[in-house]
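Here it is, the structure, as structure tokens.
A single protein chain has been omitted; all remaining protein chains appear in their positions.
For chain A:
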């Protein structure tokens, strides 16, 4: 029936559009509301906590670190982050106490009657202060993780040009429309967690450490994630669990927008120094990249984000010598974490701005310089192995350049207008041998009526899992897509298919599901028609064979990775993008409008074209926001204006028509979710450089920055 490749209507569209779908905060609830009392200082020791004697706290549930029966550590990659501060706080907003009460109003009053005294110390508020060891926050050197890698040897050739530039990227807020929300259900001494999340098994693992026993975790319909609900929900689930356990009642915690923006994880800011040597044609002979990212107060996922920075730092260009030195540092700011692109948008902004700077330095066209540096059959990437995607990359580049009319517009731009390009890749799935460490497994179950249920931990958060995975299974079984559904991800009931991150759901989980479906098909024997299928199911069910079929990830034999040498296949495969932006600058108020955006992608087989287009359009919108308007202001370690009125997101009139093309659709399906976040910022910045002839090396490029550059 071939449902893969068809724009099947999303299975959850109707219940979302009529408002009947229940997100966490919409679930029936008769319990207590939870709230978090947080540190008011960025760094120091807690001296005393005082509960105002004139206020009656007797009906307020209060939890502090002493109530934790298991380990007071949110174990992500390491265990440095406590659920609740004990003696010391390391960032503004660090949780110290938890409160619960039936009335939100009384909860607010109680919070106003708690005073925390501190011995404040000078905080470390920037990457520079961290590296200068203003305070020792982590290890000997404040470095959570450092990666150094060298490929090839420095060129002996003389007479090369050289260029050194520094580019910076800021924090970015995920701004999922549904704030973080978690519900802990109490049932006769046992607690069950239901909430907004990307990774139920991550939350289960974190709670197992906290509680000293396994806690059932179920994903509720999730109103967007973008990485913001990858690592953070473990914390809020822990708070809900602790309050629920102590109160013996259901507890719900829903952040308001202010709390969500101020204290949850963001995209890591970065400082990127690019030093290149190239000849008169713009051909790269040497590239040295120095990357520093700000991890915030705790390790969280920074080491993995950093690895992704390194693997994408040089793009896919052919260069005989590439050196990358990278580090993630500690500061006394709220921890940063996962965000769509996961380290790649930062460095791809760097390398793609740098390619344009090389072109400007030589007076050449940016497209010509990129063309001259396209990889070939022998080119190796930053991790020392051949770039397998070289032919596809050239196809994509040539198609995008030709169809967009890039050269003609570049050579004769209209007044106050410019055109820019970004050519980039995105590793799909986990970095290195990460997928083999996840050891994901999937399960499908045959029901007596012939329908099939997918049982995996991969979640729907807007990207289309509930529709795409059934398409893949239905395709493998030659069934109508309506015969296949997904069970609600619940750690007690589904297989651990790994987290819903890194563009891995369709590529990795989808592939495993197709294998599991293949086993079911073999068990059923031949069937060509719906009637024959029903007969085969009846026959098989009678035979008493197993009704569940599974598959587990096995690393392909040709994937090799040495983490210590940072050598090998950084990823099993890469998605590719060539994005072209045209911008117009208002010479009076310096506002920048993206007037056209062409997004050419190669992600192999597209499972659902309409959903895939939607992913690209949404990612491009986020990327344009990152480029032009999304700006979080931190003052003394505090998010200064944590509101959507200050942190401006693109709205419908702010965005151009985004034209989406998919090329190379015959290969296996690769991840698509992250790719469209990677390219827009450089394409837009390069277009602005073209329009105004000024350097735009720091994001976001607000009207103030444009005015400054035009002075």
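Here is the rule we use: a contact is a pair of C-beta atoms (placed from the backbone, for glycine too) under 8 Å apart; a residue touches a chain by one contact, two chains touch by 3 or more; residues count from 1.
In the analysis below, contacts and distances are computed from a predicted model.
Q: Leaving aside the chains on screen, match the unshown one to its UniProt name from "Carbohydrate ABC transporter permease", "Cbb3-type cytochrome c oxidase subunit", "(2Fe-2S)-binding protein" or "ATP synthase subunit I".
A: Checked against "Carbohydrate ABC transporter permease", "Cbb3-type cytochrome c oxidase subunit", "(2Fe-2S)-binding protein" or "ATP synthase subunit I": the hidden chain maps to "(2Fe-2S)-binding protein".
Q: Out of A:43, A:138 or A:176, which touches the unshown chain?
A: Final answer for the missing-chain contact: A:176.
Q: Of the residues A:39, A:81, A:130 or A:222, I need the one that contacts the missing chain.
A: Answer from the full complex: A:222 touches the omitted chain.
Q: Looking at A:75, A:559 or A:649, which makes contact with the chain not pictured?
A: A:649
Q: So one chain is hidden, and I want to know which residue out of A:65, A:88 or A:257 touches that hidden chain in the complete assembly.
A: If we include the chain that is not displayed, A:257 is the one touching it.
Q: Going by the touch rule given at the top, which residues of chain A touch the chain that is not shown?
A: Interface with the chain not displayed, on the chain A side: 7, 9-10, 12-23, 25-26, 105, 174-179, 221-224, 226, 254, 256-258, 461-464, 610-611, 613-614, 616-622, 643-645, 649, 651-653, 655, 657-658.
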